[in-house]
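One chain of protein is taken out of this complex; the other chains stay put.
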Amino acid sequence: MHGQDSAHRELKVGILGATGTVGQRFIALLAEHPYFVIHALGASHRSAGKRYSQAVQWKQTAPIPHAVRDMVVHECKPEHFTGCSVVFSGLDADVAGEIEADFRRADLAVFSNAKNYRRDPTVPLIVPLVNSSHFAMIPQQRLQHKPPLKKGFILTNANCSTTAVVVPLAALEKAFGPIESCMITTMQAISGAGYPGLPSMDILDNVVPHIGGEEEKIEWETLKILGGIVDGDDGLKAFDMHSPSPLRISASCNRVPVIEGHTECVSVRFARRPPPSPQQVREALTAYTSDAYALGCPSAPRHTIFVHEEPDRPQPRLDRDYQRGAGVSVGRVRQCRVLDIKFVVLANNVAIGAATSSIINAELAVTKGIIA
Amino acid sequence: MHGQDSAHRELKVGILGATGTVGQRFIALLAEHPYFVIHALGASHRSAGKRYSQAVQWKQTAPIPHAVRDMVVHECKPEHFTGCSVVFSGLDADVAGEIEADFRRADLAVFSNAKNYRRDPTVPLIVPLVNSSHFAMIPQQRLQHKPPLKKGFILTNANCSTTAVVVPLAALEKAFGPIESCMITTMQAISGAGYPGLPSMDILDNVVPHIGGEEEKIEWETLKILGGIVDGDDGLKAFDMHSPSPLRISASCNRVPVIEGHTECVSVRFARRPPPSPQQVREALTAYTSDAYALGCPSAPRHTIFVHEEPDRPQPRLDRDYQRGAGVSVGRVRQCRVLDIKFVVLANNVAIGAATSSIINAELAVTKGIIA
Amino acid sequence: MHGQDSAHRELKVGILGATGTVGQRFIALLAEHPYFVIHALGASHRSAGKRYSQAVQWKQTAPIPHAVRDMVVHECKPEHFTGCSVVFSGLDADVAGEIEADFRRADLAVFSNAKNYRRDPTVPLIVPLVNSSHFAMIPQQRLQHKPPLKKGFILTNANCSTTAVVVPLAALEKAFGPIESCMITTMQAISGAGYPGLPSMDILDNVVPHIGGEEEKIEWETLKILGGIVDGDDGLKAFDMHSPSPLRISASCNRVPVIEGHTECVSVRFARRPPPSPQQVREALTAYTSDAYALGCPSAPRHTIFVHEEPDRPQPRLDRDYQRGAGVSVGRVRQCRVLDIKFVVLANNVAIGAATSSIINAELAVTKGIIA
Partner (left out) sequence: MHGQDSAHRELKVGILGATGTVGQRFIALLAEHPYFVIHALGASHRSAGKRYSQAVQWKQTAPIPHAVRDMVVHECKPEHFTGCSVVFSGLDADVAGEIEADFRRADLAVFSNAKNYRRDPTVPLIVPLVNSSHFAMIPQQRLQHKPPLKKGFILTNANCSTTAVVVPLAALEKAFGPIESCMITTMQAISGAGYPGLPSMDILDNVVPHIGGEEEKIEWETLKILGGIVDGDDGLKAFDMHSPSPLRISASCNRVPVIEGHTECVSVRFARRPPPSPQQVREALTAYTSDAYALGCPSAPRHTIFVHEEPDRPQPRLDRDYQRGAGVSVGRVRQCRVLDIKFVVLANNVAIGAATSSIINAELAVTKGIIA
């Protein structure tokens, strides 16, 4: 992390779904954060009232942080999170919808990993290395509430497999203009399915060539993230879904016996003719920097995209922990005989693909003054 | 196997590279063959003179067949294979070139798994479920030798990852006319790399997004296999490499921690507009039958292509042994937003992807009278 | 299978828990049985009324047998199993107790894989390669019912990890007299935990050094199986739990990332001094034969124990399917510096460790005339 010397005062944060997979990752990451301080933990009523160490089936490789071990877990109700400048949500989709709405109604700022509000027309879907400009939708979201919110909002990050691919796509569009079509085949880690997730009988010595709803998420979310915001005739802002330059995306999603790190084979066709060369693509990916890092967000990676020269990288086991999993790795940039350029992307699905994205988003909100 | 009642007399066969991975598989399969009888085993000079059970590090799940256990292994020299109607070669590429040429020169019929002669302009590259018509090149290959061969020739089968994809592609071209472009992303089993092959440190909890030379093999071999044979101005036949209707193929190859069975995500665009629907594709794949089965080849699968309806199949662990690995499984046939149709293919890389293909090719040669 | 020519008339069998892991294995095995014919399938009320292919999440590598595919699944009530000479139970322990008792009460012969009745003083716990003599308890079990049963009884097979070790222990005791103490460390396959069983996050790249209740099962069941039957003062028979020659057993159980096949490191101390040599042990293990095979049970393995000479065998992936998983493999027989002799045992936990044992037990019952 850089920027640890920043003079931020401490900000209290809460975690919803604190005993789950994403919640545990939030806790592990936030325990070392320079200014976010864990203040409240929420989980289901089964866990409420217990100390965290008793409520959780801790599955991280580092021990439970001391500051959290004896913290009492609450139910996910806003009254327990008063005073939290930020509420991180690692809730499952089946409960996230209602709970996150309650928290927003209570004027709390919710940074969610759940899918429920990703398609909401006033909720930004932000991959912090890509589209921090979408924070511009927050004021409208607040205003649409009755009565208008002062501090509350919901902001989501993207699905883990979407996050991996949009970072290089954003870099390429920035350098070379619109992408016209994109084929993606993923090889996704089992941790992406949470816990207990996949039965071991289903994945040892196996590939499962299907992940429910995943292909649709990639195909839809990418458009929202890479698209802009337009002012409508009604005076309201709207996400343009990349419509000024239609982008066709086709995803095929597979589960492989890897614990952490999604690997994706990507091929793109640019609108611009002739397309850039592989070498130009490599340079553009390497040169790409994020607002988040430029603005000093402490969890943002120095290298947004690390481009490997070795012919057989990135690999999940070797590269997933580079920069604490906060960046994206790309390799094998080469010509594609069908589209223009193809390459391999690797992103740590539980870091930048989940909790780390939420945390950087919250850091961006602090930096941009959206959170006081 | 069907056709076991066929009245073939026994035919003696030899196996080159008998102690290697492919050689072991030949032995396991041929031990139960209705008319091929193992007559001679060849391996390196280190193994020559030993009994097979002493020379081999047997890695198959069935025990060494009794008929072979005490057979003496020879060096790979034609004089030890006199009387063999068929010589199967499981040799590694670094020695296959010279040895297989020697055997052909000695007028022996060589069915090779090695890559050395796949690009030779008079050597058929035959996936037995697809292009048995390429046997038509054999007479020309024999004639080009000085002096012309009477019985000898070299015939190869395809690379394992090519084999998987050309079977459905052939079925689709047969039903719907030329395919214009095809994107393939493979997730290949470690057994494809032979033994010792990949170090375990490289593949446990990992994906290796690169297999040396594999993408080029798929992109080139597919054209030869799916193409036809044309008569040139010089009176000689030539493989047309699908040139009457150019076909662009782009492959991305990955190694995954699976023991057996290559899974491939395939997307195709047809020349014909509008393209067939997913349902039409499913029906065409299911309806496709091979010459090999029609002609009664005992190792040919009844279902050339099995089309799964379940959303999460085929899977290597569950489907690789169906029909003893001799057929190909397809699933998830659906529309592609970039090309036309996408689907998942699974083929057993050590069965139809290697030894089984050679054996069916030899059965075809017997059926077609090329082998007396 | 041997004895397929036996002139048994067909016997109808039913399967309880037919959609579960063990139930599926029963179906796959019985589909090819020479005289047992699947007549009725039982499962939970959720499955009742559905065709089997719709009720089951089939996880076997062979397709669902045709004869069973469209069979209608019933609730596990005796009235649906009238006419069944044998009822195989693959029920989970939480429901097996009551249901199996109901079936016995209805005068049906139940062969159970569940643990519920293993410790019952009139229920034989039979590993068919070891203690078929315990069938002698059946008459007493029938008599103790009010009113006495004519045909019904409950018989169980052992826990999968117990089964592996008792076979060589029985062979050793037969040849060399009582064993005094035995240390066992298991490395057990994930399939032993059923489906969904272990979450993949828990076992990929991992060992879990604990399996709830497993060590106690091995330590207790082994005594019942290896022990004899004594006539009490009350005129009733009782299992002697090896008490004439006390046997101390200590087990340590581990789960490893292996799909099928339990590997166990075993060390024994004999009562007899001096103890047998490793070579004598090897010979005794090889020479050991089972009643089941001698009596012509078609599912009994020819080699009860296969003794490997190679220094690194048995291995689960290579040896678990030998003899269709019906036998036990032993290797590395050598001296132990603490006890007398140590060796490695491998048994297929889903074959001889579960369904295959039940089936051979039923074949024994037929052979012995216990089932008419």
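In order of appearance the chains are A, B and C, and numbering begins at 1 in each one.
Heads up, the rule we're going with is that contacts are C-beta pairs under 8 Å (C-beta built on N, C-alpha and C of every residue); 3 or more make two chains touch, one makes a residue touch a chain.
Keep in mind the model is a prediction, meaning the values are calculated, not measured.
In the whole complex the chain that is left out makes contact with A, B, C. Here the missing chain is touched by one residue of C:11, C:187 or C:226, and it is C:187. Among C:46, C:174 or C:248, the one in contact with the hidden chain is C:248.
Screening B:205, B:221, B:291 or B:340 against the full complex identifies B:205 as the residue touching the chain left out. Only one residue in the set C:32, C:102, C:120 or C:219 touches the chain that does not appear here, and it is C:219. Note on the undisplayed chain: of the listed residues C:46, C:174, C:210 or C:302, the one touching it is C:210.
Chain B meets the missing chain through residues 59, 190-191, 195-205, 257, 259. Mapped onto chain C, the interface with the missing chain covers residues 181-183, 185, 187, 204-210, 212, 219, 248-250, 252, 254, 256-259, 263, 265, 267, 311-318, 331-332, 336-339, 342, 344.
Against the chain not displayed here, chain A makes contact via residues 59-63, 204-205, 259, 317-322.
Here is the rule we use: only the chains that are shown with their structure count from here on.
If each chain is reduced to the average of its C-alpha atoms, the one that sits nearest the average of all protein C-alpha atoms is B. Chain A and chain C, compared by their mean Cα positions, are separated by 49 Å. One simple way to say how far apart two chains are is to compare their mean CA positions; for chain A and chain B this gives 43 Å.
Across the assembly, chain B contributes 204-205, 259, 317-318 as residues in contact with two or more other chains.
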